[in-house]
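Removed: one protein chain of the complex. Kept in place: all other protein chains.
Take a look at chain A:
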Amino acid sequence: MSHDSMNLMIGGEAGQGLVTVGQVLAKALVKSGYHILVTQDYMSRVRGGHNTFTIRFSSQKLDSPCEGVDLLVALNQQTLDLHAGELNPDSAVVAETGFTCGQAPCLNVPYEELADKRYLNTVALGVAASLLGLERELVAQTLEAAIGKKKGDKVVEENNQALEKAFAWAQGQTHTLKPPAPAQAGEKRMMLGGNQAIALGALAAGLKFLAFYPMTPSTAIALTVISHAEQMGVVYEQAEDEIAAINMALGASYAGAPAMVCTSGGGYALMTEGVSLAGMTETPLVIAVAMRPGPATGLPTRTEQGDLLFALHGGHGEFPRAILAPGSVKQCFAAGYQALHLAEKYQTPVFILTDQFLADSLRALEPLDLSGLSPVRPGGGGAEGEDYRRYEITEGGVSPRRLPGLGPELVVADSDEHDQEGHITEDLELRVRMQDKRMAKMKGLVADTQAPEFSGPEDADTLLVSWGSSQGPVAEAARRLAEEGQSVATCHFGQVWPLAPAQFAQRFKKAGQVVVIEGNATGQFAGLLKKEAGIAAQRFIGRYDGLNLTPEYILRQLAS
């Protein structure tokens, strides 16, 4: 146990239902008043292999996952072989009778005596829930909601019986596990993952069109939008490829539907031609990229922050863009909302850059507040009728955007260099003016850039810098260092492009050493800081083994 939190790991093969067990436990913990932070580590296969679903929970708010396991639910022997070494003092293992546990404090569950083989999952869930002190009725309700069937149904009844027997069995066992006391139980909270939050944020901004091609770990963004599409009046399509997806979204956006695509590195590679088209035609578009390790197919289900520069530079030619990099699930919601607004305001592509760790990380959230939110309102402005010009040169670079078919104005968009009306031109002097017009939007984008978030003393000996999903692990590492009496501050960038050095350069100068921490091998953000703000970090800590950053990893690297 670490810092009043507990780490529960469920391990097994793909197809054993460990995600269901994990999700029900996570939800039951949230309903019981705990804060949670889930990390999912899975292999690129539907059956077999080795997957884990880890829930860190606490009565306090959690920023980051941590290492060490307090309760290990092993659905197979391999889980024990791989993770017994990670057990903390006063931990417990839930394993089937006959599994070899070695020195581990093992509770060998006689699954077959307690329930039919089909309900092995439910028994494991019941034993774990009982050890954590959760209420059986609450777990039963959560399980019932998860299997999507009603009371009285045979499957629900049998699951209930299995759960009851598991609870009864576990209560007769002795162990030294000490779950943290829950916070205010009964408080209404949401359980949400990063991908879900991006989708909900976009819907809250009035997303009306989504096209995608399935790609781990981004698919849940699309699936979340689709699951609410009818309620929210969204049109969606699984395209034939990512090229089609982005071009469909651009067609829809041109015609006035706030639009988004979601993908991962390889799919984004296919989309880049369309990103450039968005830049040239000045069509608003949100591109959510959930990163995974590359190059090429890389580690399809693991995490990395390796596509920052690719998101920044993907697409031929020069055009303005913005890149949001949310650090938490709550920030994912805000990013989904803001990205749509920014895209419309500047009529240019806006990215949301996340990664597998954050995408799949379920967290407990205070209910999201819709008050004060407003929808994107596409179109409007400019001269009427014959005099309307889609690409009228304006001071800020943003031209009046009318929508085709909604008035007598003709809206002409072109991928070729064009005149103010939108028609092809090879007038090279005009080309310069049009390029200047497009790039003039950067000034507004810089002015609207979110300032990085500082925490800790201004003149700290060490300033730990994070962007995107590394925020939580860095925040917790800094807290632990501060508890040891070290002088540490943090700075988190929730938007990584454009950078506005005026917002942070002075504060960086006051710090002793600057350490940039990110999930890649080459220090992409550290390089960007140097190029854009002239800040040369003294150290770079990277992680690129496919796993998420943890406070422990950061502390080990800092100490080495």
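We adopt the following convention: contacts are C-beta pairs under 8 Å (C-beta built on N, C-alpha and C of every residue); 3 or more make two chains touch, one makes a residue touch a chain; residues count from 1.
Methods note: contacts and distances are computed from a predicted model.
A chain of the complex is left out here; the name its UniProt entry carries, from "Pyruvate ferredoxin oxidoreductase subunit beta", "Electron transfer flavoprotein subunit alpha", "Peptide/nickel transport system permease protein" or "Cell division protein FtsL", is "Pyruvate ferredoxin oxidoreductase subunit beta". Only one of the listed residues, A:Cys66, A:Leu107, A:Ala124 or A:Leu200, touches the absent chain: A:Leu200.
The chain not shown here is touched by just one of A:Val94, A:Leu107 or A:Ala252, and that residue is A:Ala252.
The omitted chain makes contact with just one of the residues A:His423, A:Lys510 or A:Arg556: A:His423. One chain is missing from the display, and on chain A it is touched by residues 188-192, 196, 200, 203-204, 206, 208-209, 211, 228, 230-235, 237, 239-241, 243-245, 247-257, 259, 273-274, 277, 281, 367-368, 370, 373, 375, 378-379, 403-416, 422-424.
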